[in-house]
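The complex appears here without one of its protein chains, the remainder shown in place.
Our next item is subunit A:
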Amino acid sequence: MTLMWILLLPLLGTLVPLLAAKWNRSACALATALPPAIALMLVLLHTEQVLSGNTVRFFLSWIPLLGLDISIRLDGLAYLFSLLILGIGLLIILYARYYLSERDSMPRFYAYLMLFMTAMLGIVLSGNLLQMWMFWELTSISSFLLISFWWHKAEARRGARMALTVTGAGGLALLAAFLLIGQVVGSYDLDVVLASTDVIQQHSWYPILLVLFLLGCFTKSAQFPFHFWLPNAMAAPTPVSAYLHSATMVKAGIFLLARFYPALSGTELWFILVSLTGLATLLIGAYLALFKHDLKGLLAYSTISHLGLITLLFGMGTDLAAVAGVFHIINHATFKASLFMAAGIIDHESGSRDMRKLNGLWQFMPITATLAMVAAAAMAGVPLLNGFLSKEMFFAETLHQHLLGSLSWVIPVLATVAAIFSVAYSMRFIHDVFFNGQPKGLTKTPHEPPRYMRVPVEVLVALCILVGIFPAYLIGDLLHAASASVLGGAVPEYSLAIWHGFNLPLMMSILALAGGTLIYVNRKHLFDFQNTLPDMDTLNSFERSVKSLIARCDQFYQWLDNGSLQRYMVLVLLAFIVLAGMPLLELDTLWGGRDELPIDAVNATGAAMLLIAAFATVVWHRKRVVALLMISVVGLMVSIAFTRFSAPDLALTQLSVEVVTVILLMLALFFLPHKTPKQSEAPRVVRDISIASMVGVLVGSLSYALMTRPLSSISEFFLANAKTGGGGTNVVNVILVDFRGFDTMGEIAVLGIASLGIFKLLTRIPVFKPSSDGEGRPWATERHSLLLSTVSQSLLPLAIMVSVYIFFRGHNLPGGGFIAGLITAVAIILQYIAQGVDWVKERMNVEYQRVVAIGLLIALFTGVASWAFGKPFLTSWFDYFDIPLLGEIELASAIAFDLGVYITVVGSTLLILASLGKMTTSHRPVHKDTI
């Protein structure tokens, strides 16, 4: 659990600065530093365990089926990174307290910083791939927030966008890689993955997943050709550059290389991709760093170069190279963070970062200058400093690799060249800024920073020197433990001594120092040459390409989503034709071997009427009333078909729905034009007819193929258990209210929602009053017909009685809640038609929304009631009772449920029709003289 707190404390820490915003700045900084300080102590508590080679784990199962678990895992590598993240993080908090001006929102800055810290710790401590990925994305997001901290500056916003785009895209590639690894290995657990080296490497997906994985690593760690975002991220406040863009976040990609080193490395592909990318980045970064006039620009390219160096080390594939890589991670973090902070101090106290203006600062800030010079010397690889040690190891390893066959000698040569440039830009940093004459055109007189702003730099520089002099004593154990987890156990023999005798690596170091000095002295020629090359404005060209990409996507989207429903329908139908047609093409014969029923005269007549009516609907579809009449004939024929083929329940339902639908559409025609204007051009009609016929042919064939195949259905179960289990003989009804009661419940809910939606759509509808039909004939002004009103009044009780009968017999004979509800609704609607809305309202003032709600609640409570008896939701119960006069009657809980269905159907239907009908009456012209 203490492991969990290492992550939770910084997360809670994001709130601390916001809560402490009211206090003074020092108190706010102190409060912010508290949670990471405790977390650092918690990490240190595990020192003994980790350094002796153990892995500490914390596991919490979350969604095991998806491989999503909360898994925290502290081994040597994670321990090393946690120390870096929390240690340097604390120094940065102190530094930022003095760096940020009064105008900057310090709580906001600290909150982002803590969020980043959490994310970074999450990556290094994750024991689950998906969890790791989530934190990985969180670092991209928090980095975006931090780079754009000064959002009023355009370059900060654009730099932040660029960083997010590049690292975010890499994050997607990484997710794909993790998913593939999860598929290949069968687990997202890091321990399992690391132990499945052979499974992963022998899988045919290995090349794909490796490339995706490396894309994620390289974008994050600013490797060529994705390095361009890092210099642009320098628009961030300097504490951010020092923390994210040199010490921690850009190391995340390298961390991943190290983390998955046991599982993914060791193949030819890994060597080629990783080492060549590293080498290219190393060279390009070192070369370009020399020409940057901006202090932070120089440091940014130098960071790129050093990241390339570490990548190259991990790409070489020897165990010692990996150890050297881990060692250089530590060293680079210390000297580069201190250099950035020194650059920040210079910027802060002199008002400029331009090395053409900054000269001779030694006289103004000797202490800072000394510190920066020591750190820069470490960067250059001067002996007695930590950078020297790892660089020596790096040189030694370049001599031992055989990556390029007989051309392998090129690598040490290129490494020396990069080192020469590294010395040259380090010298430039020292000489240009602190010596080289007097400052030019500075806005303020430089001076030493506040005392405590220097403390973080002092601590880190002290580490550089101490590690440089007593390497084995200070970090020997840490390096060993971290290397052990990178290499998966065995660590080769290595020596951390300063002096290894006069050997080739030392010669290379000496050559680098001499060559670097030479280049720096003669830099003028090189600068002249560089000035002749075209200047690359990565920020603008990136923005342009992103904009044109967005524009092209937009165009495509406009083309695809042009707002035409007809077009969408055509696309959907074409897709249907393809998808449904393909399997039919593979079928040998449509006929499935089942004998057909004979055709009799009744069926033939019915079918003919159906076909004619459907055809007539289409032909006369522009005369809307005629089309409506025709389609009602189709509906009638459909219900007759149901009767014919042994589905009485369906027939009854279809018949009553038909009545309601026709009334509804008639009412609708009051508001809609009665004729459709001729609109479609002939080619459009031809196209539509062909699509329609193709769909029709497909559906018809499908249906024929289905019907002629032998039936194997689960219905045997329903037939066998309807009486014994559900207490009814009408199997369809028993299925509805009992076996599949939950489905029915959902369906009446849909019905209720639809009717409420309609009710809402009709409220406050803009008044639209047609006073005549489409051809200009005024609406009839007669009141309701006497004959109809008399008949309908006497029909009402009869109809209600019929529906009650249908309702009760439904469990055993055709009928039930749906049908009874529709019959009741039709009877009441008849009253509306015959007597008018006002007449009905006087006698039956019911709000139908409430009826719908009551119906749904009854159904719901019937279901819930079974919980009271310890049964699952909607378990039904029935028994038989002998009631005088009525005889033996069966009472089932399903009846109550069916009552809910009945009430919902009545309520919904009336809500729909009465709401619409009310509007037609209120808009109808009233002739006073006829009343």
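By definition in this document, a contact is a pair of C-beta atoms (placed from the backbone, for glycine too) under 8 Å apart; a residue touches a chain by one contact, two chains touch by 3 or more; residues count from 1.
Keep in mind that, in the parts below, contacts and distances are computed from a predicted model.
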According to its UniProt record, what is the protein name of the omitted chain, chosen from "Multicomponent K+:H+ antiporter subunit C", "Ferredoxin-type protein NapG", "ABC transporter permease" or "Acyl carrier protein"?
"Multicomponent K+:H+ antiporter subunit C"
Missing-chain contact, candidates A:Pro439, A:Pro814, A:Gly900 or A:Gly917, resolves to A:Pro814
Who touches the missing chain here, A:Leu665, A:Val802, A:Leu857 or A:Leu891?
A:Leu665
Who touches the missing chain here, A:Gln49, A:Gln530, A:Thr708 or A:Thr875?
A:Thr708
By the document's definition of touch, the residue of A:Leu526, A:Ala614, A:Leu857 or A:Leu891 touching the omitted chain is A:Ala614
Residues belonging to subunit A that touch the chain removed from view:
563-566, 569-570, 573, 594, 596-599, 603-604, 607, 610-611, 614-615, 617-618, 621-622, 624, 627-628, 631, 634-635, 638, 641-642, 644-650, 653-654, 657, 660-661, 664-665, 668-669, 671-673, 676-677, 679-680, 688-689, 691-693, 695-704, 706-708, 711, 713-715, 718-719, 722-723, 729-732, 735-736, 740, 743-744, 747, 750-751, 754-755, 757-758, 761-762, 765-768, 812-814, 818, 822, 905, 908-909, 912, 916
